[in-house]
Structure formats: structure tokens, C-alpha cells
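Note that one protein chain is taken out, while the other chains of the complex remain in position.
Labels run A, B and C following the written order; every chain starts at residue 1.
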Amino acid sequence: MSNLLNYIHFPIYSVMVLFLGAFLIVVLGKNKFLRHLIAVLAAGISLACMIALIKPVMLNGEVIAYWMGNRVPAGGYAIGIAMEVDALSLFFGLLISTAVFVSCVYSVQYMSHDENIPQYFTLFLMLAGGVMGLVLSGDIFNMFIMVEILTFAAVALTAFRNKVYGALEAAFKYLVVGCMGSTCILAGVIMLYANAHTLNFAQLSGIIPGMMSNNSVKIAFALLFVGFSTKAFIVPFHPLAADAHGAAPASISVLISGVLTKSGIYGIIRLTYFLFQTMGLGSFQFLLVFIGCVSMFLCVTMALAQHDFKRLLAFHSISQIGYVLTAVGLYTAIGFSAGIYHALNHTLFKGLLFLAAGAVLHETGTTNLDELGGLSKKMPHTTVLFLIGAFSISGIPPFNGFASKWMIYQACYEKAVESGNIGYVLVTVICLVTSVLTLASFVKVSQSVFFGRLPEKYENVKEVPWGMRLAMGMFAVLCVITGLFPNLVGKFLTHPAATAAFNANGYIDAMMGEGYASSALGPFMNSAQNVVFYEAGVWSPVSWLLILCIVLLAVTIVAVTGKYEKVNALATGEPDAKHALFFSGEEAVYSQVGGSDLFWGFKHNWRHYFSFMHDLHSGILNDYALWAVVALSLAMLFMLIVL
Amino acid sequence: MFKKTIIESTGKSPWLFHINAGSCNGCDIEIVSVLTPRYDAERVGFKLVGSPRHADIAVVSGPVTKQSLPRVLRTLEQIPEPRCIVTCGSCPQSGNVFRDSYSVCGPLSKYVHVDVDIAGCTPKPEAIMDGLLLAAQILAEKKKTGNQEATLPNPYAPEKTAEEAKPAEEKTEEKGEA
Amino acid sequence: MDFPFVKQAISQLFSKPSCDMYPFVPIEAAPNYRGRIAYDPNKCIGCGMCVRVCAGKAITLTRTPAEGGENITLTFDLGSCTFCNTCADFCNDNAITLTTDYHMIATKEEDLIVTGTHFKEKKKPAPKPAAAKPAAPAAAATPVKAAASDAPKAEAAPAAEAAPAPAVQPRDDGKPVNDPSKCIYCTLCAKKCPQEAITVDRKAKTWELNADDCVGCGTCQTACPKDAIIM
Partner (left out) sequence: MSVILNALVDLGYILIFPGFLFCFLCGMLLCGIERKIVARMQKRVGPPILQPLYDFFKLCGKETIVPTVANKTVYLAAPIVGLAALVVIQLFIPVFNFTAFAGNADIIVVLYLLLIPALAEIFGAAATGSPFAGVGLSREMVTIISCELPLVLVFLAVGKAVGNAIGSGVVFSLQTIAAYQAENGCLLFKASMIPAAIAFLLTIPGETGMHPFDAAEAETEICEGMLAEYSGKPLAVYKLSHAVKLLTLTSLFVALFLGGLGTGILLVDGLITFFFCVVVIICVVALIDASTARLKIEQLFKYYWTVVSGLAAISLILAWFGL
């Protein structure tokens, strides 16, 4: 019994608990309390296992190699299916299990309106299990199976509310392009197996870099790269995300945007940093940074033009993924740690924002920005939590978005100075401008949903049930903590993960035994950089917050004591002319400035760009499938030429 | 704690808000001309503001027409205390040539306590300046005494020379004091 | 991207501001500026011409009988005056002059009232006043500015054309009244009335007026073929 609780088993526990939970809910799902208990318990246990692994894997730098059925590699060939957990996969595992746990708590009360809830929770746990499996598995075919599971679970969940307009169509689009991505991954895995005769990830990373000159390996790399980018909804595939989020229930949008995109990014990191180790090439870094910048800027401008709250959030999650990709593509120590730090922050504040959108949908029944308004008076807690999320995503200092975005700018600019190529300065400028446009779109959302005038039909809207607020509160607290203590997050999470990312040999040796990597990889030792981390720049948020509070105190004291006369005319509730709004004399009728009538100056200047974008995103499946094929062919062309 | 400075500065930075209650725009351009370089009301702190919430002195011009009456009263209501209401030109005081028209609702003083009247069919900018300065002093007076109906003796009241004006004078005097 | 007035701005920065510091430096109005009205009661003969020509109806003339004559007081309400100087032009005894004093600021009603009285004695009482004493022709409408003076009710219609004593007295608030003797109940007035204030019943031969709808515009009077309506 004691070795059952030994931490070596925790990776398999966290994955199997979720699948077991899914199965149990199918069996006992009818009873409401039991179903919720199983779901929350499963998510909780998987999170607990991940947290328990922090000490051994993150701090001591140990890599857990877990062979299923104890079939250790024989004669230099790894036969059995392995699970490998190094700091990088544990980091993503932690990120995913937190999002899954909070979303599970949220959906307990959020789905109360819907029917056939047992199916919802089974699919929910299948999706969670799939993603955990993908992140922790050490076998490339096992990763493919997990990708299949999570894609189908996500498609089914997008179409869960099939009465919602566009849900079925969005799910179908997601299904088609998702399956194109999965088949690309499968084809890539098959070509790798043909060349390296093994499916174990570590052994592959030992063998494949040596065979990079072989054309079929290049094609395999292109296929895998495109396959995983469909999962991460990078630029050519981003309209899927917008439709999927628009229709899916909010707790599922949290998973899709917070978790699925991160699994795509994880896949790309594994490919480029470990399997094919092509990051050393300048042109390859340029490819990742270019894709990151394009998806960053394109999606934030598209978000500004949206009319629907959840579609806007969907476009934002892809633009934040663009940030992560740019940072990861820099191939510098601080760049990588900034990138995955931003991935963590993105899961937290994007989850919070989607839950807020869900709360608005749960109460008012619509997320159309042009119809909503003034909800802050009726839903004060949701407004405060939304504002925390909005400030975090737009990078306002005390919150976590700022810490990671600021590290990304540092990394970009240092890369520009170190590589002497002015292109990276342009990247920094694009990052900063995108951050301001993100702020603009969240000002638009807060004005058209939470502030401004409350329409009559939402008079009797009341606060969301406590469970949903608790979930949002969890995300908000995490947002503030990761924002205030970047150095702690660095020490425990991002720096070990970054060192693991640059240390491919450690990864291989852990699985295949000592010295294997140096023998196989001898000539191709990519420069495991001396991963040095310095506190990027001069900024300690805690002392800044302290000073802000002192000054805030001073200002409020001055504002309050100067009470020469009692503030007698505060609104006493009943509407009289004195407290009505100033309408240049007219009766103060209902008129809300929100939704699409904001930022005319910006939209007018960019009207040609916006009209071109409007035509591009036609919403027809054939176009998206065409883009996917074009992207695949371009990727193949690029790999063949460059590598 | 800054009671004295607050009272002083209430008199020194009166912000104007102009309400056109159907005026022929003669007085409107005169009011704005007070802010031009020649007369420059800004040197004593006057500023034209766009919203009644920021205003201290409401300058009303034009015979209060039936259409504009509710709007004028609502806007005057929305100005925070302590406020002054100044009528510019003789239209708001009596309706001038438009007095008996069916669409004019008579002098503004029927509806609201008017602090200062500036007579003249387009009063001279200097006259408007006098009126506004007096209104600024009344503003400070209101802030000091706290009662919104406070008023000051009018330095420009005509000194009655004829003897029957004398009783009128005393009468106005002690009424002023009361 | 040109900044048009930069040159002037810089040069003006060092030149003297073109501002006459009004409240501290008194400024006289232009020589014949039409400012506050000055009324010399002694020159006035009480003819009432000024009252009739005043556009703003700012002047009211009151006669208070005193022993051996009457006191005629004229009050000029500057708050209703357009300063057009017509009264001064028509006053053939130059009793009214408009001075150049432009400081017409008032915090109370009285500050804007210019008044003056003079005593005019009468030789002997006129024989039986066949016609009403040719008082100053009544101003067309009674002045709304009641002020101190209690203007006499408008004189009855001049006696000349009123053959039989008119059975119907015009209403005092200037609203129309129907003379049943003349009215043929053709309902033309009811049709013409912009406010639909008049209801006429041809069979019952009745004519009523809804006073508060009526604005006294006189359309019914002009429309009536039999001049049965008196305002």
C-alpha cells in the first residue's frame, strides 16, 4: 500500500482518475449530488497529484520516467508505453488541472438550467483526461490518441447546447478541421515510426535529429507542426475558435481557450525543442515569431470589431497565444520562461473572463454587446471579478498580465540587441501596440456590458449563485498572486520548466538510461544554453502596491476631511430632475453608448483593413479547410527548403 | 479645514453655463464676446463650461418660450449648490417685445429666484461683466451664509434724486437688509 | 501639417495684451449710446404718445386724481425696454432722453424702474362728460406689467359706432364672446379655431367657448361673416 502512494505513480493517477470519473458518472450519473461529487473529486484528485509532484520534479529537477506494465527498454529499444514527467510537462499539467478544477466547480451550478447534464460531465472529464494524458505522456502515439480524445470531447461539448443558434455548425466546422489536424499528426507519427522504428518520445528525440537530412523526416515534421497548430488555433485556424467559443457553454470555453490551446503550444514546444531540435536555426525562430506576431495583431483587431462578448474573448485568447508563441520562438532562456509564464497567466485571466461571460449569459440570456449594459448595479461581484480579469489581460501593473507581458518585451528587445537584427524591435512594438488594443477592447466590453445604462428588460437580473462566484474568485485570487510575486512564480514554476526545455539530453537520458543521449546525439548537441535567469529589469510589484496604498490613504483622507459641507445631495434613490442625467435639458431617456458605436476614430482609420478582414473571415467551412491545406503545403515547402 | 479659502475661491473662479431660452442670439454673442481678448472675463476667473454639473452661474438669455421652459427649469435644477442665476438682456426679465405672444411664458422670475438681472437689449459686454462680477460676489456670499437666497446690495442701483424716490430708496434699503 | 498662427502667437506673447481692464479702469460708452432712460416729469404733458409707440410696452401711464387736477405718473420698466429711442423721438417735449449709462444691473425689481410724476391741474370740470374724458387712447392691451400703477380698464369701445348699448360686454382677458343676436350659428368660427376651443350646436343654437384652450388669436373674429364675435 505504501508504494501505491509513492509519488512515482502520481502522473498515471491524475490521468486515470479523470477517465474513471467519466465512467462512473455514466453509471451513476442520474443522482445529482453523486454526479457533482464525483466530478469535483476527480478534478480535485488530479490537481492534488500535480501539486504533490512540484517538490520532486520542479525543485529537485528529477524527471519521472514511468513505464506502463514495467516494460523497461530492452536492447536499446523502448517497447512499452511510457509516461514521462519533466518540469515542462508538469508545468503544463499544473496549469491544465487548475483550469479543469475551477471550471468543474463553476459548471456544477452553471449547467443547472440545462438538461442531460450527466452526458455533460462525462464529456467534461473525458476532455480533461485527454489533455492531461497528452501533456504527461512520453510516447508519441499515446499523445496522438489523447489528441483524438480531447478533440472529439471538445466537439461534442461545443454542440452540447444544440438549440443555441450556430452551435451545431460551429461544432461541425471544429470537427472537420480538427480531424484534418489529427490526421496530420497521425501521418507524421507513422512517418517517424517508419524512420526510427520506435514510438517512445525520448528515443525518437535521440534518433531523429541525426536523420534531419532525410526528406520523409522533414515532411513528418511539417505534418506534426501543422497538426499541433490546428489544436492551438494559430492564425490560419483561428476562426474555428471564435465559432466554437461563441456556441460552447462558458465552462467549456474556459477549457477550450485555457487548456486546449496550451496543449497545442505544448505539442509545438515538444516538437521544436525536443523531437526535431530545429530551434537553433535562425530562420525557424523567425517562422515562430512571425506566426506569433501575425496571430497576435490580426486577432486583436478582429476582436475590436466583434459584437458578441464570447467571440471577442475567443479572438483575444488566440492573440494571447500569439504572445506565447512569439516569446517561445525567441529561443532565449528569458524568452521561453516569459512565454510559459504568459501561458499560465493567460489560462488564469482568460478562464476568469469566460466565467464572467458565462455569468452574464446565465443571468441575462444573451452575450450580445449591443443589447447589454449597466449590469454593474445588479451584479456587483461579477463586475469586480470581471474587472480583475480585464485589468490582468490588458497588462495593468499590479495584475499578472503585466508581469509576463513586460518580461516578453524585455526578452524581445534583448533578442533584438543580441542578434543585431532590427526585426525584433518591430516585434516588441507590435507586442506593445497589441497590448493597448487589448485594453481598448476590454474597455469596450466593460462599457457595453457592465457600465452604461441598464435596459428595462434586465431590471430583475440578480447576482449569480455562490458556486459560480466562488470559481471566479479562485481565478481572480490566482491572477493577483501570480501578478504580485513574479519572482516566486519564476523560482517554483517557470525557471525549472525553462531549464528542462533547454536540456533535451536530460529528458532523453531519464528515459533511456545514462549516456544514451550523448552517444546518439553526439554530433548534434544543440547548445543547451547555460540557462541563466536574471530578474528582468527593475520592478517589485509589492513595494509599488505598498506605496500606492499609502498615497491612496493620503488622498482619501484629504478628500474626506475637507468636508466643509455634508455631501447632501447623494442620490436618494427616487429619480428626480436634479439627479437625472444631463441630456442638455431633455428628459433623461434610455440611451446606451456601447457595443459597436465605440472607437469610431480607430475603426475609421482602419476601415479598409477591417473590410478586408470581414471578407476574409467568411464563416464558410470550405474556406477554413482550404486555409488548412494551404498552411500544410506552405509548412512542408518551408521545412523542405529550410531544414 | 480650508473653510476660508473655499469661500474666497468660490468668488474667484465662477464658471458660466449659458442657457438659450429662445433668444434671438443677440445676447448669446454678447455673452461669448465677454471672453474675447478685448474684455477677457478669464482674467477674473470666468470660464464657459459645457455641462451644468460644472457650472456655478447660469446665464439665461431669451424670453422663456413654452417649448424651452421645462428644459430650462430642468437644467437649472441640475446645477449643484451654491449657484446663481443671471438673466442677460431684458427678454428673460419681461419677455420684451415678445411679451404677450401665446408661446412666451413670461419672465423667468415667475419660476425661479433670479439673482442678477442685466438689462439692455443686448447689454454692453461691460454691463454683462458687471453683472457676472456681482453674481460671483453673491456666490461667495451664498457659500459663506449657506442660505441659497442670499443677496448683496446692488452697487449699480440708480440713486433716486427726486424726493418721492427717497421713500422708495429707504424701502429698498431696509428690504435689502432684512 | 502647418501650424497657421504660430508666428502671431509668438509675437503676441511679447506684446501688450489688447485688453481694457474694465472693472478697474472705468470705460465710458460711445457718445450717443442708448443706455438708461432719464425722464423729466416737468416737461411731460401726459399725452401718452410714448406709451402707444413703445415696442416693448415698457411705459405705463397712470392718472391719480388729486384735488384740483390729477397726478400723472409715467413708469419706464427698463427690464422690458428695447432701448430703441422711439419714445424719445415721439416725445415732442423731450421729456425722455436715453443717457449713456449702461450699468443696468438689478438684483431687485425696483432697480430697473424709472418713474416720475407731475401734477396737472384742470381749469374747470368739463360739462357732463358726454363721452369719456379723452383720456390717453387706451393702450391696445392692458399692460401685463402691473407694477405700482393700476391701469384703468381699457375704455369701452368708442361710442361712435356703438348704436344700441351693446348687449354683450367683451371679456376682460381678450377672449372672444358671441353676440347671439347676430350669430347665425354657421359653425365657421368653430372650424377655423386652431385650438378647437369653440363648440357650436346648430340645432340647439348654442355657442360655448373653452377658455383655457383658447389663445385669443382672433381667427374666429375675422372668420365670422356676421361679425358676431367681439374680442
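The rule is short, and it goes like this: a residue touches a chain if its C-beta (ideal position, glycine included) is under 8 Å from a C-beta of that chain, and two chains touch if they have at least 3 such contacts.
This one's a predicted model, so the numbers in the text were calculated from it and none came from an experiment.
Taking every chain of the complex into account, the omitted one touches A, B, C. Contact with the chain not shown here comes from a single listed residue; of B:Leu48, B:Val112 or B:Leu152, that residue is B:Leu48. Considering the whole complex, the residue from A:Ser295, A:Ser404, A:Thr428 or A:Thr482 that touches the absent chain is A:Thr428. Check A:Ala580, A:Met613 or A:Val642 against the missing chain and you find that the one touching it is A:Ala580.
In the full complex, chain B touches the omitted chain through residues 2, 5-10, 12-14, 37, 40, 42-45, 48-51, 53-54, 56, 78, 80-82, 143.
Looking at chain C, the residues touching the absent chain are 1, 3-6, 8-10, 12-13, 15, 17-19, 21.
As for the chain not pictured, it touches chain A at residues 374, 376-377, 387, 391, 394-397, 402, 406, 409-410, 413-414, 416-418, 422, 425, 428-429, 432-433, 436-437, 439-440, 443-444, 446-447, 450-454, 537-540, 543-544, 547-548, 550-552, 554-556, 559, 562, 564-565, 567-571, 573-575, 578-584, 588, 591-594, 597-602, 604-605.
Keep this in mind: only the chains that are shown with their structure count from here on.
If you average the Cα atoms of chain A and of chain B, the two centres end up 62 Å apart. Rounded to whole angstrom, the centroid-to-centroid distance between chain B and chain C, based on C-alpha atoms, equals 25 Å. Once the centre of each chain is set as its mean CA position, chain A and chain C turn out to be 81 Å apart. Taken together, the chain B residues at the contact with chain A in this complex read 1-3, 6, 19, 51-53, 68, 70-75, 77-78, 80-81, 146.
On chain B, the positions that touch chain C within their shared complex are 37-40, 43-44, 90, 93-97, 99-100, 102, 106-107, 115-121, 123-124, 126-127, 129-131, 133-134, 138, 151-158, 162, 164-165, 168, 172, 175-176.
Chain C contributes residues 17-23, 27, 29, 33, 35-36, 41, 55-58, 77-84, 102-108, 110-112, 114-117, 141, 144-145, 215-217 to its touches with chain B in the complex.
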